[in-house]
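Notes follow the structure.
Complex shown without one protein chain; remaining protein chains in place.
Per-chain numbering from 1; labels A and B assigned in written order.
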Amino acid sequence: MAGNLLKETFPDAVQKIEDFRGETSVTVDAGKIREIMAFLKESEKLCYDLLLDLAGVDFNDCTPRFMIAYMLHSTKFNNKLRIKTTVAEGASLDTVSDIWLAANWMEREVFDMLGIIFNKHPNLIRILLTDDFVGHPLRKDFPVKGRDFDKPVQVCLEEEQ
Amino acid sequence: MGVEATAAASLQEVINWARKNSVWPVTFGLACCALEMMVASSSTYDIARFGAEVFRPSPRQADLMIVAGTVTRKMAPMLKRIYEQMPEPKWVIAYGACACSGGIFQTYNVVQGVDQIIPVDVYVPGCPPRPEGLLKGIITLQEKIAVEPAGQRNLVSLPWGNNG
Partner (left out) sequence: MTESRYMTINMGPQHPATHGVLRLLLELDGEIIVKAEPHIGYLHRGIEKLSESMTYPQALTLTDRLDYTSALSNNLAYCLAVEKLLDIKIPKRAQYLRVLMAELQRISAHLLWVATHALDLGAMTLLFYAFRERETITEILELATGARLTPSFIRIGGLASDIPDTFLPRVKAFVDDFPKRVDDYETLLTENIIWKKRTTNIASMSAEECIQYGITGPVLRASGISYDVRKAYPYSSYEDFDFEIPLGIHGDVYDRYLVRLKEMRQSNRIVQQAAEKLPNGPFAAVDAPLVVPPSKESVGRDIAALIRHFKIMEEGFRPPCGEVYASIESSKGELGFYLISDGTNKPFRMRIRPPSFINLAALPKMIVGQMVADVVAAIGSIDIVLGEIDR
(Lines give C-alpha, C1' and ligand atoms only; values in the text may rest on other atoms or scores of the structure.)
Protein backbone atom coordinates (compact mmCIF):
# COMPACT_ATOMS: atom_id res chain seq x y z
CA MET A 1 0.00 0.00 0.00
CA ALA A 2 2.76 2.38 0.95
CA GLY A 3 4.70 1.26 -2.11
CA ASN A 4 1.82 1.98 -4.48
CA LEU A 5 1.14 5.33 -2.97
CA LEU A 6 4.79 6.23 -3.39
CA LYS A 7 4.69 5.06 -6.97
CA GLU A 8 1.70 7.28 -7.65
CA THR A 9 3.22 10.31 -6.03
CA PHE A 10 6.76 9.90 -7.37
CA PRO A 11 6.35 7.90 -10.61
CA ASP A 12 9.89 8.61 -11.83
CA ALA A 13 11.73 8.16 -8.58
CA VAL A 14 10.49 4.73 -7.52
CA GLN A 15 12.64 2.08 -9.16
CA LYS A 16 11.54 -1.16 -7.61
CA ILE A 17 9.10 -2.54 -5.05
CA GLU A 18 10.02 -5.87 -3.49
CA ASP A 19 8.26 -8.14 -1.08
CA PHE A 20 10.28 -10.70 0.80
CA ARG A 21 9.08 -12.62 3.85
CA GLY A 22 6.33 -10.12 4.45
CA GLU A 23 8.57 -7.05 4.34
CA THR A 24 8.23 -4.34 1.76
CA SER A 25 11.27 -2.56 0.42
CA VAL A 26 11.05 0.26 -2.03
CA THR A 27 14.11 1.31 -4.00
CA VAL A 28 14.13 4.97 -4.88
CA ASP A 29 16.38 7.48 -6.64
CA ALA A 30 19.03 8.96 -4.43
CA GLY A 31 18.39 12.45 -5.74
CA LYS A 32 14.82 12.48 -4.52
CA ILE A 33 15.49 10.99 -1.11
CA ARG A 34 14.66 14.07 0.91
CA GLU A 35 11.37 14.75 -0.81
CA ILE A 36 10.32 11.14 -0.47
CA MET A 37 11.26 10.99 3.19
CA ALA A 38 9.46 14.22 3.99
CA PHE A 39 6.43 12.90 2.14
CA LEU A 40 6.47 9.59 4.00
CA LYS A 41 6.70 11.38 7.29
CA GLU A 42 4.13 14.07 6.72
CA SER A 43 1.55 12.25 4.63
CA GLU A 44 -1.67 11.63 6.51
CA LYS A 45 -2.17 8.25 4.93
CA LEU A 46 1.24 6.86 5.80
CA CYS A 47 2.64 8.81 8.72
CA TYR A 48 5.98 7.01 9.04
CA ASP A 49 7.11 9.09 11.96
CA LEU A 50 9.77 6.87 13.55
CA LEU A 51 13.08 6.31 11.82
CA LEU A 52 14.16 2.99 13.26
CA ASP A 53 17.41 2.43 11.52
CA LEU A 54 19.71 3.55 8.79
CA ALA A 55 22.10 0.97 7.43
CA GLY A 56 24.85 1.25 4.88
CA VAL A 57 25.91 -1.72 2.80
CA ASP A 58 28.89 -2.15 0.50
CA PHE A 59 28.24 -4.29 -2.59
CA ASN A 60 31.87 -4.26 -3.59
CA ASP A 61 31.72 -5.21 -7.29
CA CYS A 62 28.36 -3.75 -8.19
CA THR A 63 27.78 -0.31 -9.59
CA PRO A 64 26.67 1.76 -7.85
CA ARG A 65 28.70 0.41 -5.02
CA PHE A 66 26.81 1.35 -1.88
CA MET A 67 23.29 0.89 -0.67
CA ILE A 68 21.59 2.77 2.13
CA ALA A 69 18.52 1.31 3.76
CA TYR A 70 16.12 3.31 5.92
CA MET A 71 13.82 1.41 8.24
CA LEU A 72 10.63 3.29 9.00
CA HIS A 73 7.84 2.62 11.41
CA SER A 74 4.48 4.31 11.73
CA THR A 75 3.29 4.62 15.30
CA LYS A 76 -0.17 5.51 14.01
CA PHE A 77 -0.79 2.60 11.66
CA ASN A 78 1.69 0.21 13.19
CA ASN A 79 3.57 -0.98 10.13
CA LYS A 80 7.07 -0.91 8.78
CA LEU A 81 8.60 0.09 5.50
CA ARG A 82 12.10 -0.10 4.14
CA ILE A 83 13.34 2.51 1.72
CA LYS A 84 16.52 1.74 -0.16
CA THR A 85 18.69 3.86 -2.33
CA THR A 86 22.03 3.43 -4.00
CA VAL A 87 25.11 5.61 -3.92
CA ALA A 88 28.08 5.34 -6.23
CA GLU A 89 31.60 5.45 -4.91
CA GLY A 90 32.66 9.05 -4.46
CA ALA A 91 29.11 10.32 -4.82
CA SER A 92 27.20 11.77 -1.92
CA LEU A 93 23.70 11.67 -0.55
CA ASP A 94 21.47 14.30 1.00
CA THR A 95 21.09 14.10 4.73
CA VAL A 96 17.76 13.38 6.37
CA SER A 97 19.00 14.46 9.78
CA ASP A 98 16.76 17.52 9.77
CA ILE A 99 13.70 15.43 9.02
CA TRP A 100 14.50 13.00 11.81
CA LEU A 101 17.01 14.08 14.42
CA ALA A 102 17.67 10.40 14.97
CA ALA A 103 19.45 10.25 11.64
CA ASN A 104 22.24 12.48 12.88
CA TRP A 105 24.26 9.80 14.64
CA MET A 106 23.22 7.06 12.25
CA GLU A 107 24.56 9.00 9.28
CA ARG A 108 27.73 9.74 11.16
CA GLU A 109 28.15 6.05 11.72
CA VAL A 110 27.62 5.23 8.07
CA PHE A 111 30.18 7.87 7.19
CA ASP A 112 32.61 6.41 9.70
CA MET A 113 32.15 2.82 8.63
CA LEU A 114 31.70 3.19 4.88
CA GLY A 115 32.90 6.65 4.00
CA ILE A 116 29.69 7.86 2.40
CA ILE A 117 29.31 11.63 2.51
CA PHE A 118 26.00 13.13 3.53
CA ASN A 119 25.45 16.63 2.16
CA LYS A 120 24.52 19.36 4.62
CA HIS A 121 24.95 17.10 7.62
CA PRO A 122 25.53 19.35 10.66
CA ASN A 123 28.46 17.44 12.12
CA LEU A 124 29.84 14.80 9.80
CA ILE A 125 32.85 13.48 11.73
CA ARG A 126 33.90 10.02 12.80
CA ILE A 127 31.88 8.67 15.65
CA LEU A 128 33.18 5.26 16.66
CA LEU A 129 36.78 5.28 15.47
CA THR A 130 39.54 7.69 16.27
CA ASP A 131 39.98 10.69 14.03
CA ASP A 132 43.31 9.45 12.71
CA PHE A 133 41.98 6.06 11.64
CA VAL A 134 42.75 5.30 8.00
CA GLY A 135 40.08 3.61 5.93
CA HIS A 136 36.49 2.61 6.44
CA PRO A 137 36.19 -0.80 8.07
CA LEU A 138 32.84 -1.96 6.75
CA ARG A 139 33.99 -1.69 3.16
CA LYS A 140 34.49 -5.15 1.76
CA ASP A 141 38.09 -4.46 0.77
CA PHE A 142 39.07 -3.59 4.34
CA PRO A 143 40.60 -6.62 6.08
CA VAL A 144 38.82 -7.81 9.22
CA LYS A 145 42.02 -7.70 11.18
CA GLY A 146 42.92 -4.25 9.98
CA ARG A 147 46.12 -3.15 8.34
CA ASP A 148 48.64 -3.59 11.14
CA PHE A 149 47.13 -6.30 13.22
CA ASP A 150 50.33 -8.23 13.88
CA LYS A 151 52.37 -5.21 14.91
CA PRO A 152 52.57 -4.39 18.61
CA VAL A 153 50.39 -1.51 19.70
CA GLN A 154 52.35 1.61 20.48
CA VAL A 155 50.75 4.00 22.90
CA CYS A 156 52.43 7.32 23.33
CA LEU A 157 50.94 9.76 25.78
CA GLU A 158 51.11 13.46 25.03
CA GLU A 159 53.31 14.22 28.01
CA GLU A 160 55.92 11.71 26.83
CA GLN A 161 56.38 13.31 23.45
CA MET B 1 73.01 -13.47 57.74
CA GLY B 2 73.84 -10.38 59.70
CA VAL B 3 71.47 -8.71 62.07
CA GLU B 4 70.82 -5.87 59.67
CA ALA B 5 70.03 -8.20 56.83
CA THR B 6 67.62 -10.17 59.00
CA ALA B 7 65.99 -7.01 60.18
CA ALA B 8 65.66 -5.71 56.63
CA ALA B 9 64.22 -9.03 55.52
CA SER B 10 61.63 -9.07 58.27
CA LEU B 11 60.80 -5.45 57.60
CA GLN B 12 60.18 -6.40 54.01
CA GLU B 13 57.97 -9.23 55.19
CA VAL B 14 55.90 -6.87 57.30
CA ILE B 15 55.58 -4.46 54.41
CA ASN B 16 54.56 -7.24 52.04
CA TRP B 17 52.04 -8.48 54.55
CA ALA B 18 50.52 -5.04 54.85
CA ARG B 19 50.45 -4.53 51.11
CA LYS B 20 48.96 -7.85 50.24
CA ASN B 21 46.03 -7.51 52.62
CA SER B 22 44.84 -4.18 51.36
CA VAL B 23 45.07 -4.14 47.61
CA TRP B 24 42.62 -1.48 46.62
CA PRO B 25 41.49 -1.73 43.03
CA VAL B 26 40.77 1.19 40.77
CA THR B 27 37.43 0.79 39.01
CA PHE B 28 38.25 -0.11 35.48
CA GLY B 29 35.30 -1.93 33.99
CA LEU B 30 35.35 -1.89 30.23
CA ALA B 31 32.95 -4.48 28.91
CA CYS B 32 31.04 -7.62 29.77
CA CYS B 33 33.65 -8.81 32.28
CA ALA B 34 33.02 -5.70 34.37
CA LEU B 35 29.64 -7.13 35.31
CA GLU B 36 31.26 -10.18 36.80
CA MET B 37 33.70 -7.93 38.60
CA MET B 38 30.74 -6.06 40.09
CA VAL B 39 29.17 -9.32 41.15
CA ALA B 40 32.44 -10.30 42.81
CA SER B 41 32.32 -7.14 44.86
CA SER B 42 28.68 -7.49 45.90
CA SER B 43 27.15 -9.65 48.58
CA THR B 44 27.38 -13.21 47.26
CA TYR B 45 31.09 -13.34 46.50
CA ASP B 46 32.21 -10.50 48.72
CA ILE B 47 35.66 -9.52 47.64
CA ALA B 48 35.98 -7.68 50.97
CA ARG B 49 37.14 -10.91 52.55
CA PHE B 50 40.47 -10.32 50.82
CA GLY B 51 40.78 -6.70 51.74
CA ALA B 52 40.12 -5.57 48.19
CA GLU B 53 36.64 -4.17 48.45
CA VAL B 54 37.43 -0.49 48.32
CA PHE B 55 37.01 0.26 44.63
CA ARG B 56 38.55 3.66 44.19
CA PRO B 57 37.28 5.93 41.46
CA SER B 58 40.62 7.73 41.46
CA PRO B 59 43.80 6.01 40.33
CA ARG B 60 45.78 8.05 42.86
CA GLN B 61 44.36 6.01 45.72
CA ALA B 62 44.62 2.55 44.22
CA ASP B 63 47.20 -0.21 44.10
CA LEU B 64 45.57 -2.63 41.74
CA MET B 65 44.13 -2.26 38.31
CA ILE B 66 41.68 -4.97 37.29
CA VAL B 67 41.38 -4.60 33.54
CA ALA B 68 38.00 -6.18 33.00
CA GLY B 69 36.97 -6.20 29.39
CA THR B 70 38.07 -5.47 25.86
CA VAL B 71 40.74 -2.84 25.38
CA THR B 72 40.33 -1.06 22.08
CA ARG B 73 42.82 1.10 20.28
CA LYS B 74 40.77 4.15 21.13
CA MET B 75 40.79 3.26 24.81
CA ALA B 76 44.46 2.29 25.00
CA PRO B 77 45.85 5.79 25.69
CA MET B 78 43.37 6.30 28.54
CA LEU B 79 44.28 2.96 30.01
CA LYS B 80 47.94 3.74 29.91
CA ARG B 81 47.40 7.17 31.42
CA ILE B 82 45.41 5.78 34.31
CA TYR B 83 48.08 3.18 34.91
CA GLU B 84 50.76 5.87 34.91
CA GLN B 85 48.75 7.90 37.38
CA MET B 86 48.64 5.12 39.93
CA PRO B 87 51.33 5.49 42.58
CA GLU B 88 53.82 2.71 43.20
CA PRO B 89 53.53 -0.06 44.25
CA LYS B 90 50.95 -1.10 41.67
CA TRP B 91 49.78 -4.35 40.21
CA VAL B 92 47.60 -5.35 37.29
CA ILE B 93 45.17 -8.22 36.84
CA ALA B 94 44.04 -8.95 33.30
CA TYR B 95 40.53 -10.25 33.82
CA GLY B 96 38.93 -12.06 30.92
CA ALA B 97 40.01 -13.42 27.58
CA CYS B 98 39.83 -10.01 25.96
CA ALA B 99 42.18 -8.40 28.42
CA CYS B 100 44.53 -11.40 28.29
CA SER B 101 44.75 -11.83 24.55
CA GLY B 102 42.00 -10.02 22.67
CA GLY B 103 39.64 -12.93 23.08
CA ILE B 104 37.24 -13.63 20.25
CA PHE B 105 37.73 -10.19 18.76
CA GLN B 106 40.55 -10.47 16.27
CA THR B 107 39.65 -7.22 14.62
CA TYR B 108 41.09 -3.94 13.49
CA ASN B 109 40.23 -1.98 16.61
CA VAL B 110 40.99 -4.37 19.46
CA VAL B 111 44.31 -4.45 21.29
CA GLN B 112 45.33 -8.10 21.36
CA GLY B 113 46.01 -8.30 25.06
CA VAL B 114 46.51 -5.51 27.55
CA ASP B 115 50.09 -6.68 28.14
CA GLN B 116 51.00 -4.91 24.92
CA ILE B 117 50.53 -1.66 26.77
CA ILE B 118 51.15 -2.22 30.47
CA PRO B 119 52.83 -5.01 32.47
CA VAL B 120 50.43 -7.63 33.82
CA ASP B 121 50.90 -9.63 37.03
CA VAL B 122 48.05 -12.11 36.96
CA TYR B 123 46.01 -13.36 34.02
CA VAL B 124 42.49 -14.68 34.61
CA PRO B 125 41.20 -16.29 31.41
CA GLY B 126 37.57 -16.97 30.61
CA CYS B 127 34.82 -15.29 28.67
CA PRO B 128 33.80 -14.08 31.16
CA PRO B 129 35.65 -15.74 34.04
CA ARG B 130 33.41 -16.54 36.96
CA PRO B 131 33.61 -14.20 39.96
CA GLU B 132 35.45 -16.98 41.77
CA GLY B 133 38.08 -16.56 39.07
CA LEU B 134 38.66 -13.02 40.18
CA LEU B 135 38.93 -14.12 43.80
CA LYS B 136 41.48 -16.72 42.78
CA GLY B 137 43.31 -14.07 40.82
CA ILE B 138 43.47 -11.85 43.87
CA ILE B 139 44.72 -14.72 46.05
CA THR B 140 47.39 -15.49 43.48
CA LEU B 141 48.38 -11.86 43.46
CA GLN B 142 48.59 -11.86 47.25
CA GLU B 143 50.87 -14.87 47.15
CA LYS B 144 52.99 -13.06 44.64
CA ILE B 145 53.18 -9.93 46.76
CA ALA B 146 54.05 -11.94 49.87
CA VAL B 147 57.35 -13.12 48.39
CA GLU B 148 58.41 -9.91 46.71
CA PRO B 149 62.09 -9.32 47.49
CA ALA B 150 63.27 -6.09 49.03
CA GLY B 151 64.18 -3.43 46.52
CA GLN B 152 61.80 -4.60 43.86
CA ARG B 153 59.46 -1.74 44.58
CA ASN B 154 59.98 1.63 46.18
CA LEU B 155 59.16 1.65 49.85
CA VAL B 156 57.62 5.06 49.69
CA SER B 157 56.46 6.82 46.63
CA LEU B 158 55.15 10.28 46.28
CA PRO B 159 52.01 10.68 44.27
CA TRP B 160 53.42 13.67 42.46
CA GLY B 161 56.70 11.95 41.67
CA ASN B 162 57.51 10.90 38.17
CA ASN B 163 56.30 7.40 38.86
CA GLY B 164 53.02 8.66 40.17
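The criterion applied here is as follows: contacts are C-beta pairs under 8 Å (C-beta built on N, C-alpha and C of every residue); 3 or more make two chains touch, one makes a residue touch a chain.
Here the structure is a predicted model, which means the values were calculated and not measured.
Note that the absent chain touches A, B when the full complex is taken as a whole. Among the residues B:Ala8, B:Cys32 or B:Val54, only B:Cys32 touches the chain that is left out of the figure. Among A:Glu23, A:Glu89 or A:Asp148, only A:Glu23 touches the chain that is left out of the view.
Of A:Ile17, A:Ala30 or A:Val57, it is A:Val57 that touches the chain left out of the display. Annotation for chain A: contacts to the undisplayed chain at residues 20-21, 23, 25, 49-53, 55, 57-58, 69, 71, 73, 75, 78, 80, 82, 100-102, 104-106, 109, 113, 126-130, 137-138, 142, 144. Taking the complete complex into account, residues 27-32, 34-36, 38-39, 42-44, 57, 69-70, 72, 74-75, 78, 82, 104-110, 127-128, 130 of chain B touch the chain not shown.
In this section, only the chains that are shown with their structure count from here on.
Annotation: 43 Å between the Cα-based centres of chain A and chain B.
Contact residues on chain A toward chain B in their complex (touch as defined above): 129-130, 137, 142-147, 149, 152-153, 155, 157. By the touch criterion stated above, chain B contacts chain A in their complex at residues 73-74, 76-77, 79-81, 84, 106-109, 111-112, 116-117.
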